[in-house]
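The other protein chains are all here in position, but one chain of the complex has been omitted.
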Amino acid sequence: MQSTRSTFENLRKDFPILQRTVRDNKRLVYLDNASTTQKPNQVIDSISDYYRNYNSNIHRAVYALAEEATEAYEKTRDKIATFINVKDRQEIIFVRGTTEAINLVAYAWGRSHIKEGDIIVTTEYEHHSNIVPWQLLTKEKGAKLEYIGMDDDGQLILDDLDKYLATGKVKLVTFSLMSNVLGTITDADKIIKKCKAAGVLTLIDAAQAVPHMKVDLEKLECDFFAFSGHKMLGPTGIGVLWVRKSVLETMNPFHGGGDMIREVHKYEATWNDLPYKFEAGTPNIADVVGFGAAIDYLTKIGMDNVREHEVELTKYAIEKLSEVKGIHIYGTKDISKRGGVISFNFADVHPHDVAQIVDGEGIAVRSGHHCAQVLMERLNVAATSRVSFYIYNTKEDIDALVNSLNKVAKVFKL
Amino acid sequence: MQSTRSTFENLRKDFPILQRTVRDNKRLVYLDNASTTQKPNQVIDSISDYYRNYNSNIHRAVYALAEEATEAYEKTRDKIATFINVKDRQEIIFVRGTTEAINLVAYAWGRSHIKEGDIIVTTEYEHHSNIVPWQLLTKEKGAKLEYIGMDDDGQLILDDLDKYLATGKVKLVTFSLMSNVLGTITDADKIIKKCKAAGVLTLIDAAQAVPHMKVDLEKLECDFFAFSGHKMLGPTGIGVLWVRKSVLETMNPFHGGGDMIREVHKYEATWNDLPYKFEAGTPNIADVVGFGAAIDYLTKIGMDNVREHEVELTKYAIEKLSEVKGIHIYGTKDISKRGGVISFNFADVHPHDVAQIVDGEGIAVRSGHHCAQVLMERLNVAATSRVSFYIYNTKEDIDALVNSLNKVAKVFKL
Amino acid sequence: MSGNADIYHEMIVDYSRNPTNYETEDQRKLEDSFFKNTDVIFHDSNPLCGDSIDIGLKIDDNKVTDIKFSGKGCAICMACSSVLTEITKGKSLDDVRKIEKNDILSELGLEQLQAVRIKCALLSLKVLKSALYTYLAKHLDDSQDVDKLKEDAASLY
Partner (left out) sequence: MSGNADIYHEMIVDYSRNPTNYETEDQRKLEDSFFKNTDVIFHDSNPLCGDSIDIGLKIDDNKVTDIKFSGKGCAICMACSSVLTEITKGKSLDDVRKIEKNDILSELGLEQLQAVRIKCALLSLKVLKSALYTYLAKHLDDSQDVDKLKEDAASLY
């Protein structure tokens, strides 16, 4: 591997969108990577190439195109298995994204395993997609949803977990490996160890983790694991649900339809092998192929290098932002415990107004509740501004952000 | 509009895949359009263009990219509304495809509206995606699934429907507007009239209809309507569920997560406006944009012209295939009652073997049960061979098919 | 599109810091809170950004004799809510029904606001119209009329 610094400087040219300008010829500074990332030519072209050369439905047909399409589709499954270190490709299910993955678990596992009085435990810093499905499920079943609290440093209070586990009623503990608001990296090993000791299953929302650091499922030992392609250079519309085989075998089908069946008779049907039992209907073939190209791209860079690059940016950003009078940063300042996501507030200026003014300078920053209203309530704020980094961001991007914040200060007379 | 014939001759150049060869330099003759269609440059490029120039998450952010992406995404919704003649854009929900659409109805409507003893009626010529979700639902609820039978001409026996409606227990009648095996065009008006008189809701699986003929939802008066983008020049991974507003308002959420909520608190949440209540998580934005380009393309040709072109091809194909000794064609020969899908068997040769041998000549034909095993049982066959046409097919394609069937005859000594 | 910061002229910044006809959460807890003494209150929020507005009305003889809002929102939302309450106060119900989005936007020079921010600007108008139809639904027999008002509110953005 060549020098890391030059790798990251060079790769910007792979991203055509970074060459464009916005708002009266301003350089685009894209800092909303926790929401979705930009795509390199390698990914964009792999999708066009699929449609131009071997588009076909998969699995069932015998003709040449179908053979090529099926091979490319299934090859991505293998790439994913390698990327997150999974031995058994049958455990990998393609879904639209993390949201569908978690809902699939809530329906296909939850509805047959959760009963009245059971407890599902989540955390105060979850994304809505790891809260609402469990609200729906627990309401339907007369079960309870409980929360692991968060301290003021943005760390989970694991005593809460111990308390719930002690009831003997917990059936599932579900948490994000990295908060999409605070960037906190959850101590998954500790949580999973406690859960395993109590015979409780664990689900990891890895939407923010897989794109930004090396993840090894052999070591993690969770039972469900979900992430989205579009947050890691891949196309929109594709994501992954991984489920441990022994758990997957206890799950009912989710969607009924083509490809997930073995035999259909008028009044009953039998199911296809794993993972196809959970992939009903024509899948998002082109984007699975594109996702494969994204994984190739990240593999070539190396996930440890990705993490290192982001640590450097995050350190720099926290330093620079802290110098701006009136900026309050949420979460821990211990870089080893956080990813490249920084939420802040700027004096009494509403984050929307911050976002709008910096947008005028070409800087794309997110404002709002970030689909984490429970966390907003916990932080006692209506909203925050958020910047989040990826491989193509530079220190210049952060300097531009800080400059634009000075403009906010001027407008709002801070 | 210019002369139709020259339109159809000219448009082949828009489809890059049609320029390629397969199997030792044979011209690709693609005849599996009922499974998925090929894509014109206009669609392929609209996706690349999205990623190259304005990729961003939608709805929530205030910055320039998000504004452009949101506008393009929502514009496709309007295009669809116009295409199928729907007045209220809030009734249009983006899903992965027909399969997800029907399962969404089974979960979000079915689970709260179907009770023990209720009856859901489907037909003998449905795709698995319009059978299995209802098997799952009726099993869960202790309800019953009944079938409208089919006569030997491939037409539904509506007396069966009358019989079931007379029980007063029917809650939903669901049927495909065009069979994906026989090409039969269902007399939807008649069925819906009967159902409306009985106060029963109707679902139309329009996966095979919308791509091939003009459909007008103002006139159809069904309650649910589903189709897939990839079967009408659009990308994989995107489809539409339309639900009549008054029915949609009685439905529970399907997936919980981002974008579908109004407010989330720890133990309860409220829902976003329609249609967003049913679009949880980051949607397949790029493919929605691509789908818009597909609709533009079809609109320019005109759906009546599409239908006319296919009628011509189907007539020609039935004529030519009938001349081959040993070919048995299923379904009606009345062209006005069928679309451009022809299923056949060839003497005692298994359809797989037919497909494999014609594939050697570059011809992509489908063999198998076509996700319609109930229909296969009804026809008393294990499988059929199927050809299906689209706008870029020509009479030469059909001639090539017939030639290749002569090769099958030779190999199998017919 | 011109520079985004141009939107934030003096008036908007001022309103955002000192909204008119506004009650804070703390004030609402007091014995003599305006919101404890209204003829109708309505609440709505913007699911995209979390802006959240309550409007309370006192109505007498088919006139809005007093109005206040409370809640959280960005500068645009706070300024527009302030202007809206100013416009509304003292108007007959019939005239309140006739308030249109441009009445608010033009007052603050926000006609060119982009789609996503329009929702910030008009949330309070939506809440006001909803408050009105809630009131009328109780006091009016003409359900058709109420439905029209409801539609009106729904189609704002």
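Quick notes
Each chain carries a letter (A, B and C) given by its place in the written order, and its residues are counted from 1.
Note that in this section a residue touches a chain if its C-beta (ideal position, glycine included) is under 8 Å from a C-beta of that chain, and two chains touch if they have at least 3 such contacts.
The model shown is predicted, which means the values in this text are computed figures rather than measured ones.
The chain not displayed here makes contact, within the full complex, with A, B. Contact with the omitted chain, checked across B:123, B:208 or B:373, is made by B:373. Among the residues A:22, A:47, A:61 or A:354, only A:61 touches the chain that is left out of the figure. The chain omitted from view is touched by exactly one of B:14, B:126 or B:359, namely B:359. Taking the whole complex into account, chain A touches the unshown chain at residues 59-62, 66-67, 70-71, 259, 261-263, 272-273, 276. Within chain B, the residues in touch with the undisplayed chain are 23-24, 348-353, 356-357, 359-360, 367-369, 373, 376, 382-383, 407, 411-413.
What we mean here is this: only the chains that are shown with their structure count from here on.
Centroid distances built from C-alpha atoms place B farthest away from chain C. One simple way to say how far apart two chains are is to compare their mean CA positions; for chain A and chain B this gives 31 Å. Centre-to-centre, using mean CA coordinates, chain A is 37 Å away from chain C. The multi-chain contact residues of chain B, meaning those touching 2 or more other chains, are 60-62, 66, 259, 261, 263. Across the assembly, chain C contributes 48-49, 52, 117 as residues in contact with two or more other chains.
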